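With one protein chain withheld, the remaining protein chains of the complex are depicted in position.
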Amino acid sequence: MKLIIALIQPEKLPDVKQALFNAAVHKMTVTNVVGCGQQKGFTETYRGVVTEVNLLKKVRLDIAVNDDFVKPTIKAIMNGARTGRIGDGKIFVLPLEECYRIRTGETNSAAIG
Amino acid sequence: MKLIIALIQPEKLPDVKQALFNAAVHKMTVTNVVGCGQQKGFTETYRGVVTEVNLLKKVRLDIAVNDDFVKPTIKAIMNGARTGRIGDGKIFVLPLEECYRIRTGETNSAAIG
Amino acid sequence: MKLIIALIQPEKLPDVKQALFNAAVHKMTVTNVVGCGQQKGFTETYRGVVTEVNLLKKVRLDIAVNDDFVKPTIKAIMNGARTGRIGDGKIFVLPLEECYRIRTGETNSAAIG
Amino acid sequence: MNELLRGVDTLWVLIAAFLVFFMQAGFGMVEAGFIRAKNACNILTKNFLDFCMASVGYFVFGYAIMFGAGSAFMGLTGWFLSGAVSGASVPLSAFWLFQAAFCGAAATIVAGGMAERMKFPAYLAYSFVISAFIYPIVGHWVWGGGWLAGLGFADFAGSTVVHVLGGFAALVGTMMLGPRIGKYCPDGRANAIAGHSIPLASLGVFILWFGWFGFNPGSTLSVGNGDLIARVAINTNLAAALGGIFAMLAVWKFFGKPDLSMAMNGALAGLVAITAPCAFVEPWAAIIIGAIAGLLVVLAVVAIDKLQIDDPVGAFPVHGVNGVWGTLAIGLFGQKALGLSFDGLFYGGGLTQLGIQLLGVGSAVLFVAVSMWIVFKLIDVFIGLRVTREEELRGLDIGEHGLEAYSGFQIFTTQ
Amino acid sequence: MNELLRGVDTLWVLIAAFLVFFMQAGFGMVEAGFIRAKNACNILTKNFLDFCMASVGYFVFGYAIMFGAGSAFMGLTGWFLSGAVSGASVPLSAFWLFQAAFCGAAATIVAGGMAERMKFPAYLAYSFVISAFIYPIVGHWVWGGGWLAGLGFADFAGSTVVHVLGGFAALVGTMMLGPRIGKYCPDGRANAIAGHSIPLASLGVFILWFGWFGFNPGSTLSVGNGDLIARVAINTNLAAALGGIFAMLAVWKFFGKPDLSMAMNGALAGLVAITAPCAFVEPWAAIIIGAIAGLLVVLAVVAIDKLQIDDPVGAFPVHGVNGVWGTLAIGLFGQKALGLSFDGLFYGGGLTQLGIQLLGVGSAVLFVAVSMWIVFKLIDVFIGLRVTREEELRGLDIGEHGLEAYSGFQIFTTQ
Partner (left out) sequence: MNELLRGVDTLWVLIAAFLVFFMQAGFGMVEAGFIRAKNACNILTKNFLDFCMASVGYFVFGYAIMFGAGSAFMGLTGWFLSGAVSGASVPLSAFWLFQAAFCGAAATIVAGGMAERMKFPAYLAYSFVISAFIYPIVGHWVWGGGWLAGLGFADFAGSTVVHVLGGFAALVGTMMLGPRIGKYCPDGRANAIAGHSIPLASLGVFILWFGWFGFNPGSTLSVGNGDLIARVAINTNLAAALGGIFAMLAVWKFFGKPDLSMAMNGALAGLVAITAPCAFVEPWAAIIIGAIAGLLVVLAVVAIDKLQIDDPVGAFPVHGVNGVWGTLAIGLFGQKALGLSFDGLFYGGGLTQLGIQLLGVGSAVLFVAVSMWIVFKLIDVFIGLRVTREEELRGLDIGEHGLEAYSGFQIFTTQ
């Protein structure tokens, strides 16, 4: 099992959700984050001061999947989130050792989906 | 060492904290998240439109523990969070390689608790 | 590759960012969290009731790095965040198996930085 | 003595004008509260600047068109107020200020219906045109000695002049813009897009209700012996209260829960509906008018949603539908003894007054619909009405103004 | 001339009524700001609808009971205002509106004390009963020619009639409901449950202070030569300012930090306390009355917390305790020369007036406590007073109204 963490643009969330849905990935956890990457940030002109905001708003997805779902999930995120412009985001894959469903006590592959 | 990630109902946080406390787990990090799972969402009727909200509010706990604490921690979370209804949540366990306490520079088992 | 998770005091974020910048670490993701640790919490006196707030505001940094960057990154965080007082925070290091840059499709070491 | 009388009347008209001005804050808070945080600055900027634009437009052109001497269709003297005369026994400046605040209210109604997707420059253009030309023309018909005034059409404080105008302009604009992204599923089901701050909206409703005590009672334009302003005030309050209660009951019954946002819209609906008849009816009639307004607003919200017209704050159900209802209610509950040309239907006056009311509100609807359709089309061609998909998803605050409403707060902008 | 006099008085009473109405917004913002975000819609709905309910209840029954002819206990003529007569030299409609706004204020005080756990339908029932029956009965005693009026009991603008009534009703209700989950630890220590928006609460306090300038000075019901309304206004302001300062000093001294929420409660306490004596005392007395009110509110907040009575916004300390203090203060600082029956203690009038004040406020407390205990018990049996544990933890906004106050915002609802 793997834990896939994706950092995407907030405005791409609807598209990514759709792409994941099409790939039969229905479960996920979404967190609001801010991030620094290659993207430089939009220019704010608040009260006559031009600033580059360097911690930009991103959305973080955490998706736990069985091993055979890793590839399709990553592909779906890529498809949904890519615009080809800086700021599109990153995907990280971490090993996941155990998984429990609290309601039933099921474990691992049975619990993950 | 392991990193335990639990996703629970926000209103179960007091109960889970109590259960963890009873199991001598005192340290944790709590994050606000929203999630999709089997739970369908409450029905909102905002201004005459019935919707199913599909990203539901959840609370995420991150708890780093030594290996012998993994079982009791999971049990405590299960006890505190379970209602038997859909939406109770999930627990994930990840391998944790290193741990540092910033204040003292202690590492690993010494630092974790 | 590793995923470094650091939990620090919110008011140390500017210092930690500076220290990371000096260590040539430019990419990171920042999340608002609350945490329980050894720190007891400030005393609030809201409307005549003295309370100890036990879930304190913290900032969580997620930084994915290549293996040779692990040490310098940890050192930078330590330097930026340490005051020597309780509440300084923790650092966790997790194994990271894969990394993708959504924009280009690059993977792993090429994608991480 | 005459000096004092004039002084007291001026005092009253000015205080009423201040209250009507303050409604601008109410509109701002209601509209901002009922939309998403990412577009809050945008709507507030629109709301703020349309009052500024209305002040200018109504100074330069509007007053002359509305109250100047001219034809039955529009006035033509008093541009820049120069040579203009007051329409009441108070100084021109005071009368102008009161009328300008009304004009600002009419303009701002539209912002809510077209919220979360309309370009800012397009809005500026629109708001100048409506306050300098469209509103004053309808106003001239009814209050400036125009053709409807001649027929005995009654609209005491502006159910038609202000609210029907604003509400139908919003409807035309909203239909031309199309719904917000994500509002309707491909299969036609509507999604609720919840407002980001119900407390702000609720404050706004209280401010509006408060300001309405200037809007309606102030339209007496004179204190007199107090009887008229007192009657108008009590009617205004009762209609609002009943509108709130009945909208809440309706939404509770139909959708299972007493939804505050709808109850608040109900109170506003009651206020809009009583605006025309407030001087001509008894308190018991105000109660009925308000209660019906509360029901109407719920039905209208549901109906336009069925038609896939996406009006985020309910501008049309509140102002358009209930502006019509209030105007017609005069023909039912109005009394000759209270200053009307004919008794209403329920007082044995037959259908005469009702017919006149219908003609008046119908003409206003027609004129507004056609003229605003042209205005919005022209704006669409020359400036563009709607922002890009990307900007809409990110929010207009960043895109149009480079500013966030709640800097530092963690907010989900898309779900 | 008489016409004009009546016109000016009507103008004043109406403007004051508008200001008192606007206090409803102030109550709403204070109460919402001082509780958690997950219950904000709920309290705002209560606040909004209790004014609507009060408008109806006071129209149908309340006014007749309060100002109708009848016994020393209650009036019995003028149901639905038909045949009712005005209690002042202004039109009935204006007088009614002013009184109805008072009635709404009394009703809404209770919402704060019982916040975050009381069922919405129970609240609706309560708010109708208090505004249609309980408030008017006490009002009749004092202002409607009832038995307390006959004794020379003085309560210029309602420290007893409005605030003692609301404050003690809140106390009874709060005790019956029990504390919020998590407010008291098993070992008896209290936890602070912080309000979710101090800025909103602070706005609310300003609105209340602003509205109080209608509440107290407006209770003159006539402009006269200006002396009385000016005296009432200055006293109102001074008592509020001193209440704020002394509450801040007290909380600073006792708890180490100058807590804004307490300073604001202090200003409200000063306002409540000066409400009864504002017409009968000199500015220096207003200063003392306000300062003591500021201290009292801090002590009372601490005291009821010790007793494990969980009053989230301080409804009882502010309105109950200081309503009593203000009523009694007349017996100390009041002056015959300023319209009182007897000079107060400090003006050599002995204990007569103080005794009457004590009797009056005591009777009111007793009547309210007993009648509201019965009302809440009945509601508890037939509707249920308190929501379920689960709903309380999730928040009443979702449970009762299917609505979130701050959609899209990241908020911790439990800790």
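Just so it is clear, A, B, C, D and E label the chains in written order, and each chain counts residues from 1 on its own.
We adopt the following convention: a residue touches a chain if its C-beta (ideal position, glycine included) is under 8 Å from a C-beta of that chain, and two chains touch if they have at least 3 such contacts.
Just so you know, these numbers come straight off a predicted model, no measurement behind them.
Asks: The complex has one chain that is not drawn here; which of the drawn chains does it touch?
Replies: Those shown chains that the absent chain touches are A, C, D, E.
Asks: I'm checking contacts with the chain that's been left out. Which of E:60, E:181 or E:245 qualifies?
Replies: E:245
Asks: Which residue among E:62, E:167 or E:217 touches the omitted chain?
Replies: E:217
Asks: Taking the entire complex into account, which one of D:49, D:205, D:239 or D:361 touches the absent chain?
Replies: Missing-chain contact among the listed residues: D:49.
Asks: When the complex is taken as a whole, what residues of chain C touch the one chain not shown?
Replies: Residue positions of chain C that touch the missing chain: 10-11, 13-14, 30, 32, 42-46, 57, 59.
Asks: Identify the residues of chain E touching the omitted chain, counting contacts across the whole complex.
Replies: The list for chain E reads 1, 4-5, 8, 11-12, 15, 19, 36-37, 194-199, 202-203, 205-207, 209-210, 213-214, 217, 223-227, 229-231, 233-234, 237-238, 240-242, 244-245, 248, 255-261, 263-264, 267, 283-284, 287, 409-413, 415.
Asks: What does the interface between chain A and the hidden chain look like in terms of residue numbers?
Replies: 32, 34, 44-51, 54-55
Keep this in mind: only the chains that are shown with their structure count from here on.
Asks: Any chains in contact with both chain A and chain C?
Replies: Correct list: B.
Asks: Going by the stated contact rule, which chains contact chain A and chain E alike?
Replies: Output, common partners of chain A and chain E: B, C, D.
Asks: Using only Cα atoms to place each chain's centre, name the chain farthest from chain B.
Replies: D
Asks: Could you please state the distance in Å, as a whole number, between where the Cα atoms of chain A are centred and where those of chain D are centred?
Replies: That gives a centre separation of 44 Å.
Asks: Roughly how many whole angstrom separate the Cα centroids of chain B and chain C?
Replies: Comparing mean C-alpha positions, chain C is 19 Å from chain B.
Asks: Residue numbers in chain A touching 2 or more other chains?
Replies: Residues 30-32, 94-95 of chain A each touch two or more of the other chains.
Asks: Which parts of chain E, given as residue numbers and ranges, touch two or more other chains?
Replies: 402-404, 410, 412, 415
Asks: Write out all the pairs of touching chains, ordered by chain label.
Replies: The complete list of chain pairs in contact reads A-B, A-C, A-D, B-C, B-D, B-E, C-E, D-E.
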